[in-house]
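With one protein chain held back, the other chains of the complex are shown just where they sit.
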Amino acid sequence: MPLTPEQEAEIKALRANPRPTLRAVSEGMEKHLYVAHEVLDHGFIRVIDYMGDDAAICQAARVSYGKGTKSVQNDKGLIRYLMRHWHSTPFEMCEIKLHVKLPVFVARQWIRHRTANVNEYSARYSILDREFYIPAPEQLAAQSVINNQGRGEALSEAEAARVLDILKSDAAQCYDHYQEMISDDGKQGLARELARMNLPANIYTQWYWKVDLHNLFHFLRLRADAHAQYEIRVYAEAIARVVADWVPAAFGAFEDYRMGGVTLSAQAIDCVRRMLKGEKVTAENSGMNAREWREFEGVLNGSA
Amino acid sequence: MPLTPEQEAEIKALRANPRPTLRAVSEGMEKHLYVAHEVLDHGFIRVIDYMGDDAAICQAARVSYGKGTKSVQNDKGLIRYLMRHWHSTPFEMCEIKLHVKLPVFVARQWIRHRTANVNEYSARYSILDREFYIPAPEQLAAQSVINNQGRGEALSEAEAARVLDILKSDAAQCYDHYQEMISDDGKQGLARELARMNLPANIYTQWYWKVDLHNLFHFLRLRADAHAQYEIRVYAEAIARVVADWVPAAFGAFEDYRMGGVTLSAQAIDCVRRMLKGEKVTAENSGMNAREWREFEGVLNGSA
Amino acid sequence: MPLTPEQEAEIKALRANPRPTLRAVSEGMEKHLYVAHEVLDHGFIRVIDYMGDDAAICQAARVSYGKGTKSVQNDKGLIRYLMRHWHSTPFEMCEIKLHVKLPVFVARQWIRHRTANVNEYSARYSILDREFYIPAPEQLAAQSVINNQGRGEALSEAEAARVLDILKSDAAQCYDHYQEMISDDGKQGLARELARMNLPANIYTQWYWKVDLHNLFHFLRLRADAHAQYEIRVYAEAIARVVADWVPAAFGAFEDYRMGGVTLSAQAIDCVRRMLKGEKVTAENSGMNAREWREFEGVLNGSA
Partner (left out) sequence: MPLTPEQEAEIKALRANPRPTLRAVSEGMEKHLYVAHEVLDHGFIRVIDYMGDDAAICQAARVSYGKGTKSVQNDKGLIRYLMRHWHSTPFEMCEIKLHVKLPVFVARQWIRHRTANVNEYSARYSILDREFYIPAPEQLAAQSVINNQGRGEALSEAEAARVLDILKSDAAQCYDHYQEMISDDGKQGLARELARMNLPANIYTQWYWKVDLHNLFHFLRLRADAHAQYEIRVYAEAIARVVADWVPAAFGAFEDYRMGGVTLSAQAIDCVRRMLKGEKVTAENSGMNAREWREFEGVLNGSA
């Protein structure tokens, strides 16, 4: 359970007092504000603030298109047009601020997305809580033998049990030693900025993360993808559900053109054209190498 | 007068219907929303949206400092501490979206600030309005003979009058020709993306500009500075007045530490130390070159 | 002719003295260094410096994949894999610095690409040269009646002649007045930062532009595209020719996967799958709106 009763009470208090504003309001998003959506065993994401809605995207686009935009019938159509033609700046006009609690090894992947603002809990200043990510047994999988970068089949029950034992006992021991080293009870106590180096990468940290909608879509496309590591994917999926309520038209376009869309190379679209004309196209006459052809077949039969 | 009656009516309508929100609200900012603050002869800035307030800065900083922050007594003190020690990320947690109408030559300086989001009125798509910046006579100044990059003394009345005549008549003629070229009344009409090349740099354009508070402060420090060109400085000053109402504590710290503060080189602070010990420091024994010494003297007597 | 004899001599001198370096050297790029490639009537691009080559992309990628990368047979295959799977960071490890001379209205489009470094010739400080872009007659086209943002058919000879007359005479007059206003011959002379506002958008400016290869590819994809305005497209095409010599493997992958590739929406790839199974798919049963279907047909028959 990621939240203490005190935290639950604080969220309730924050949600108790709506105030009037003249800004654009997204009803779908207001219901999410401050609420913690649980992710993994101790993590969460919660919306702290947001700016803009579907209409704000169109409003910004219409400055860039000026008065002439009469032919684009409505907001939804305009948003789909912008997404289809890679007009990214109107989507940058929406912004979201999230409070995220996540394991350090997930945070390390996440931070590679540089076009965002971050304030992380400081372990130089403060003491980290005793909370570690311990995977559910069904998440323990072997190194993939196909994709060198991912997971393959699930571990046997016995092997999984042994792994969980190790993860739990090492985390507990490292944290005990962390506490012991910083303790100033009868001794000087090691500086926190040093003691933290003993903590493993599955300890939880927290941050405020603020990002515009265009860059958030880029994050979601990469991290909600089937090839992303499970532990970051579940965060991306939780955020995606919030975004669907915040800007439904933009999210719909994103699903159709990015998440559900595919990119075909010059060779691949050429093969499609030849196939549609009835030609028999094979790996040999496709102009692709073996790996490209395999990925192309996956696209055509819907498995990739 | 920058606004038409229709535009005034639209602003009034937008301001008529406050809606409830659970987000942080800045009372000082709500009064500015949508209102056009006039700048130059046809320009304006107006706030379209904002995210966060002084408390949001502290809230983000406290995640980065964690629970231990008890010693920083209050929000204002914390904000001053953050500003003084160049902790910029908490200020990035506030965001503002402005609608700006401005001459093209000002837009060209403005856009050099890259960490912002922009949607500009498209002259490929739409027809630009017949509005040009014509300086007030007292703004017509000669090239500076001291600072190679700025203005010196005001032009004589006769010379100013002649300059105004030129600016007005060239703008009028270029715009007449622009209209004539794009006209499809009895002819094909030149593409707008081409015709616009005939328009001078004092024509007005418009854009939506969204920026976080840290980067906005950077913009204000450079563009509200006495050395900035007058025509962009007045925009920066108009924005600064809005920011003062939005985040009064952060703006106060910005004024004290950035706008009103000074940076002294290693040589300069060494000279100050020697002077305070009673030593007679001169250009010759200061370790500075002539220009550095002149600027240092300006700092000490408050003229720079 | 964009270059003076003095400039030609300077380029020759710069190219006369190779010096030894231990850095990665791209032979294909060395031949371009400093040479001005002419664009439009007075513009050019020329390479001032570069960092990295195809091998540098792989070297950086192999740090991110570590020692395990044995299965990717060779550099070319790895580069194609990175491009196909949107691994952008290795491409960021190459950098190019260009000197560009271009009309102001082109510069205004170009600068929207924010992830780059720019130093532009200062018209506050210096006097701009009397050089304006005057389109070749065959480039004078009417506003498109299909695409609201582009050009349609060429103007008639008579109309084109009239447009050229206007562009030439207005540019000449505005420049004469610019010179007159800044002249201090017997008068004070208007400050340059003010006088420049009288100059039309087809005057030439210059800048140094530095960008990494990933962001350059993004620029090329948008600006070398058939829908980009001709006047910026010719710059993108000139740069593309240089990049092909600099990093041939990366450029090949970019051509196959970005320039020559297509993105299909979820609906579009579903239609392709149905078509390949022999189903008759029409606009009506495609799940697309009219515009999307038209664009999809264009993709399938290779016209878009």
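In order of appearance the chains are A, B and C, and numbering begins at 1 in each one.
Rule of thumb we're sticking to: contacts are C-beta pairs under 8 Å (C-beta built on N, C-alpha and C of every residue); 3 or more make two chains touch, one makes a residue touch a chain.
All of these numbers come straight from a predicted model, not from anything done at the bench.
> Touching the absent chain in the whole complex: find that residue among A:K12, A:K31, A:H85 or A:R124.
That would be A:R124, which touches the missing chain.
> Given that one chain is not shown, which residue among C:H37, C:K76 or C:K97 touches it?
C:K97
> For the chain not shown, which residue from B:A158, B:A226 or B:A266 touches it across the whole complex?
Residue touching the chain left out of view: B:A266.
> Touching the hidden chain in the complete assembly: which of A:A36, A:V163 or A:A266 does that?
Candidates A:A36, A:V163 or A:A266; residue touching the omitted chain: A:V163.
> List every residue of chain B that touches the chain not included in the displayed model.
Where chain B meets the chain not shown: residues 65, 68, 71, 77, 80-81, 84, 86, 89, 112, 148-149, 222, 255-257, 259-269, 272-273, 275-276, 289, 291-292, 295, 299-302.
> Spell out, residue by residue, where the missing chain touches chain A.
Spelled out for chain A, the touching residues are 103-105, 107-108, 111-112, 114-115, 118, 122, 124-125, 133, 135, 139-144, 148-153, 155-156, 159, 163, 166-167, 170-171, 173-174, 177, 180-182, 184, 187-194, 196-202, 229.
> For chain C, which positions touch the chain that isn't shown here?
14-15, 17-25, 30, 33-34, 48-52, 56, 59-61, 63-69, 89-90, 92-93, 95, 97, 99, 117-123, 125-127, 206-208, 210, 212
By definition in this document, only the chains that are shown with their structure count from here on.
> State the superposition rotation angle between the two copies chain A and chain B, fitting on C-alpha atoms only and giving a multiple of 5 degrees from 0 to 180.
Resulting rotation angle: about 180 degrees.
> Could you tell me the distance, in whole angstrom, between the mean C-alpha positions of chain B and chain C?
29
> Take the average of all CA coordinates in chain A, do the same for chain B, and state the distance between these two points in whole angstrom.
35
> Between chain A and chain C, what's the gap in Å when you average each chain's C-alpha atoms?
32
> Tell me, which residues of chain B touch at least two other chains?
118, 122, 125
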